[in-house]
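A single protein chain has been removed from this complex, and every other one stays in its place.
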Amino acid sequence: MDLYEYQGKELLRQFGIETLEGTVAESPEEAKKAAEQFGGTVAVKAQVLTGGRGKAGGIKVVQEPADAEEAARQILGMDIKGHEVRQVLVEAGAAIASEMYLSITVDRAEKKPLILFSTEGGVDIEEVAENKPEALVKIYVDPLLGLLPYEVRELTFGAGLEGDVAKGVGKTLQNLYTAFTESDASLVEINPLVATEDGRVLALDAKVTVDNSSLFRHQNIAELHDVEAADPEEQRALEAGLQYVKLDGDVGILGNGAGLVMSTLDVVANAGGEPANFCDVGGGADAEKISEALDIVTSNKQVKSVLFNIFGGITRGDEVARGLLSALERSEITLPIVVRLDGTNAEEGRQILSENTPENVYTEETMLEAAERAVELAHNGRG
Amino acid sequence: MDLYEYQGKELLRQFGIETLEGTVAESPEEAKKAAEQFGGTVAVKAQVLTGGRGKAGGIKVVQEPADAEEAARQILGMDIKGHEVRQVLVEAGAAIASEMYLSITVDRAEKKPLILFSTEGGVDIEEVAENKPEALVKIYVDPLLGLLPYEVRELTFGAGLEGDVAKGVGKTLQNLYTAFTESDASLVEINPLVATEDGRVLALDAKVTVDNSSLFRHQNIAELHDVEAADPEEQRALEAGLQYVKLDGDVGILGNGAGLVMSTLDVVANAGGEPANFCDVGGGADAEKISEALDIVTSNKQVKSVLFNIFGGITRGDEVARGLLSALERSEITLPIVVRLDGTNAEEGRQILSENTPENVYTEETMLEAAERAVELAHNGRG
Amino acid sequence: MAILVDNETRLVVQGITGREGKFHTGRMLESGTNVVAGVTPGKGGQEYEGIPIFNTMEEAVKETGANASVIFVPAALCADAIFEALDFDISTVCCITEGVPVHDMMKVTNHMRIKDATLIGPNCPGVLSPGKANVSIMPDSIFTPGNVGVVSRSGTLTYQIVNELTQRGLGQTTAVGIGGDPIIGTDFIEILKQFEEDPETECAVMLGEIGGNAEQNAAEYVQSEMTKPVVAYIAGFTAPEGKTMGHAGAIVSGGESTAEAKSEALRRAGIRAATNPSEVAELVAEALNESS
Partner (left out) sequence: MAILVDNETRLVVQGITGREGKFHTGRMLESGTNVVAGVTPGKGGQEYEGIPIFNTMEEAVKETGANASVIFVPAALCADAIFEALDFDISTVCCITEGVPVHDMMKVTNHMRIKDATLIGPNCPGVLSPGKANVSIMPDSIFTPGNVGVVSRSGTLTYQIVNELTQRGLGQTTAVGIGGDPIIGTDFIEILKQFEEDPETECAVMLGEIGGNAEQNAAEYVQSEMTKPVVAYIAGFTAPEGKTMGHAGAIVSGGESTAEAKSEALRRAGIRAATNPSEVAELVAEALNESS
């Protein structure tokens, strides 16, 4: 689960990391009031759960409260990579001496927290890694020992930091590591981490992603989930316990098991089609869940045909067929639905379907055939 | 560093372990007042840093405040294994259903915390280990993982506990482990841990020993050190940075290095003498430290002769001889002192001593000879 | 021969009295697996399908000589269950449960460096050696004994491909679902290594997906260390960046983690990488023909 900048900063402050003073505003007037309160230069920053807001014009630095109001007017409502800006963070200014980068992620291969630090801040860290690898300090932490003092020194000395900045970065790193573990984060990133002219070290931005699997023990963080910002289909799927990702095409796709659905998308693309979504209904042949999934997939108006790819493993093909029929009875879907049934008792399942299917349901034996049929039907539907 | 029962309980309470209500009293009147406050049955318990107070009559359970006063009168001032009772703990009563034993120690061979639990409480755990080993549950904890939930279950199921008692013991164990690690304890022992008739689990006694090497990070615990209760010689040695243990004999012993001093004691005993103390002056030939050590050793009026056993390693024998002479000049010791100098530049050292020694100083070449001489002189001194 | 589980397997089911635990215990028994014990704290002394239930792994191992475990306990309790299994010298632990916190798994996997044991999962279908032992939630009926080793990050995709192998007459030594989470106990390399060492396995199938770079690491291993042919398929060519595709670990977060990059790396390492799942069985048949 991703946090907004202002939420991430609030979290970091709880662990002792310094940030600038800031206020969230939902209207230009609120932004003006906040700017008046801080006085002097302020930054008005779009709050969206995506990167690249700077380049998109979502951050403006202004001198006067009236300009803050105007900046907020421009930014609020803006669409940044499909995300509507509904809030801005108005933040006090600071005299910045240098910009740095600091993050902690979960390294999958090493199975350890990985700290990345660079004295090149405010830019894309992957670019730094590529163009100036010597500016990047990497430290793997043993999760059983936690971050050790010498590892902090590795970072500060390794990056050539000195004096107050070295101390401030060291302290920030220790606090960030605590925030990372205590919050079950999969990513905490401060870019830029800045040193001010008076020697303080501050988080100027904050990107925090918390492991969804850990939210049960972080009720306070789980509550931050922004239902309004979520795609309505994805939100509905989340509530129904479905794995769902919206895409741009016109072939709606459902199946059982993440790997099988992912490969169904690939096969559809190979057949010249464009998947409209990823939807994993999981195990079992629960008619209610299947019908909810069908509803969500077809609520996307772009969808012209649906491909339902089931491999009967534990759940046998005949049971799946019955579940599907029962789901279809409940729904009022008229779009063509291609069903591919394979695995345990597949033949029995196909038999059941062929005897009772509504007109808009087609059955196929293989993934390839099913994909081709679904793509063809979608093309016809575009007509 | 050992804590008194009432201090140990205060510490355990900070980590969520339940105890009975109690008040420390330094006079019979205070004890009476406390008993009045609690009402009903109370226990009056001697606060001493040694075991076996029960057998010595240091614990009395009474029904009336006046009896509590009388009990305190009897216990205060009592000598228990050389420890004078200066405080009693007056503790409220409880309806006890069963007594258990729970402790965590540092296991030297496994290099891990070792949990010991038994449903046989209130008795010596070493006896249980010997006579009824099946009643003893042992769990080694990986210090990098901490105490895991399944280990708690190992203990409660292993001991055949059920219901509230199982839950209460489990919770107590988790809290005790936290207390053990957070306080850098080398021992936390609750004997007995009791289950009350209404299903609560309480620490009826508490023995806590905190690792001396860790006191720098536990100022609050270090401050509990009871200067008054300490042996005055041992306290003075502590302040002078000397390793000192008082014993019962009449041959005062000093040397450099714990192992060497321990073996000096042994050699003296072999020669028929009785060591009066263990005193390690450490490395170097600091005249001031040597003179302080000599003063402490000879302040014990039982001492009839002193054996000073030095192996010159890093510190050369000639330097040691000069330090010793300078120390002797400052002190007014008239007791016979046997000096044994060996190792680097030992001959030069002995030469210096033989030229300048006061009459009461004898030099010897080997440990055995020196020990024999010191024992002989002590015997003569007994006159 | 087979890897990880076989006729010597003496299985304990951790969380045997839960809904999933009960259901799959039944199925594993039907497959002829030697299920010797179950563990559910507080239910010690009971039985399920004739299998004795214990309160702790210590008792279960002591009483039954169990050497493998399969875990169906809730996600929040999995790390504890794994630690418990490891502590009583279970040599193969399969954690089926999905949704185990990543930080828990980092602790578990780093602790495993002092253990001589294999953890499969979490969020995995388990391990099945046809005709020998089924320590999994996989449908035994689609498997048949043979000489192809299968290792996969996903469940139903594995069934899909095993089914096609079986239909083509290409039986399996063992199928291992290593799991779809970012941090898993055992990566492709360790399993491929076991297939390489297993005398009966003649060809290995590796089913990967987007996210991480475990497939690249495996490709390097295959190129430098393996003599047996490897056939692979990577799912998720059409997955958009930054979106979790069902499995917590299936997320494109940089060029290396795409299906293209992975398939490319596999081919460079001399691995037959299929472009769709149905090609896999064909490529296996081809590989076996060539090597025989």
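Labels for the chains are A, B and C, by order of writing; each one numbers its residues from 1.
We adopt the following convention: contacts are C-beta pairs under 8 Å (C-beta built on N, C-alpha and C of every residue); 3 or more make two chains touch, one makes a residue touch a chain.
Small disclaimer: the values here were computed from a predicted structure and weren't measured.
The chain that is not drawn here is touched, among residues B:Glu10, B:Glu99, B:Asp184 or B:Asp226, by B:Asp184. Interface note: of B:Gly8, B:Gly121, B:Gly168 or B:Pro275, the residue touching the hidden chain in the full complex is B:Pro275.
Only one of B:Glu18, B:Glu99, B:Asp164 or B:Asp211 touches the chain withheld from this view, namely B:Asp211. The chain omitted from view is touched by exactly one of B:Pro65, B:Gly168 or B:Gly255, namely B:Gly255. For chain C, the list of residues touching the undisplayed chain reads 113-114. Along chain B, the points of touch with the absent chain fall at residues 106, 108-109, 111-113, 126, 142-144, 181, 184, 186, 211-214, 216-217, 243, 245, 247, 255-263, 265-270, 275, 278, 280, 311-314, 342-344, 366-368. As for the chain not pictured, it touches chain A at residues 142, 144-145, 148-150, 153-154, 157-158.
Quick note on the criterion: only the chains that are shown with their structure count from here on.
Rounded to a whole number, the gap between the C-alpha centres of chain A and chain C is 27 angstrom. Chain B and chain C have Cα centroids separated by 55 Å. Residue positions of chain C touching 2 or more other chains: 107, 111. The set of chain B residues touching two or more other chains comprises 144-145.
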